[in-house]
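Every protein chain except one is present and positioned as in the full complex.
The letters A and B name the chains in turn, as written, and every chain counts its residues from 1.
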């Protein structure tokens, strides 16, 4: 089944590819790998929410923000593959950064917002990936989560 | 000398490959690179210690935890190479994340727990690697250190 069909079935629409907020670009290709810049949970150019988890942003909201980061990453990847997401042969790695207070321990649940979207969209074989999930003191624009990725394409 | 001989000489036994604590997998291969997911210092499924360095976990304990992360990573790599660690041709990069308080400065010493194990096991030529070591506000499960890696295999 096409990635675009899955997106439609999930009721998801790709946003316009987010513009970088600084002097860099959204993705780079080297060989058959695409590196995507860290994506933040922007909707129409504005953060979905801001603050640290869990004191200012509850974990389930942060999980939704991670899912939005991943959706924005798909928009970048759509552009990177000349609008052919079916050229993605493997989601290689996600790096998930969670703005969190010192006592927070549930980073993996937050990261699942991004990971599960990848598996839903690409299926198990292509979508399952290596992942690191860590806690940050703060993130750009005050967002609670940022997600970067490495993808293999044909 | 075989990697498994070195492990035996160091008195180390590979644990069962840690299971991911969330919706991702322990490693992905792309081309001749293996990306391993962030490893935490679990023993028999439980954290070796929890807390922030140095206020809750002393640096030498965190160094031991980093070494344990690396041992768990070797277990993942053992699986990724079809139980043939001698197929590893280069430890390319380690990323070391240390849960630490704002005034902490000795992250490199903590990271050495992981780096030195790699060199002990693979030898200088294969084992020496690029590394980034940074301080995190918190980490999954409350552990003081998490280590991710990229490896070249044949």
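The rule is short, and it goes like this: contacts are C-beta pairs under 8 Å (C-beta built on N, C-alpha and C of every residue); 3 or more make two chains touch, one makes a residue touch a chain.
Just so you know, these numbers come straight off a predicted model, no measurement behind them.
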Hidden partner interface residues of chain A, rising order: 20-28, 30-31, 35-38, 52, 95, 97, 99, 101-102, 136-142, 146, 148
Quickly run down the residues of chain B that touch the omitted chain. 31-33, 90-94, 99-109, 111-112, 115-116, 119, 128-137, 150, 152
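Just so we're on the same page, only the chains that are shown with their structure count from here on.
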Per the C-alpha means, the centres of chain A and chain B lie apart by a whole-Å value of 24
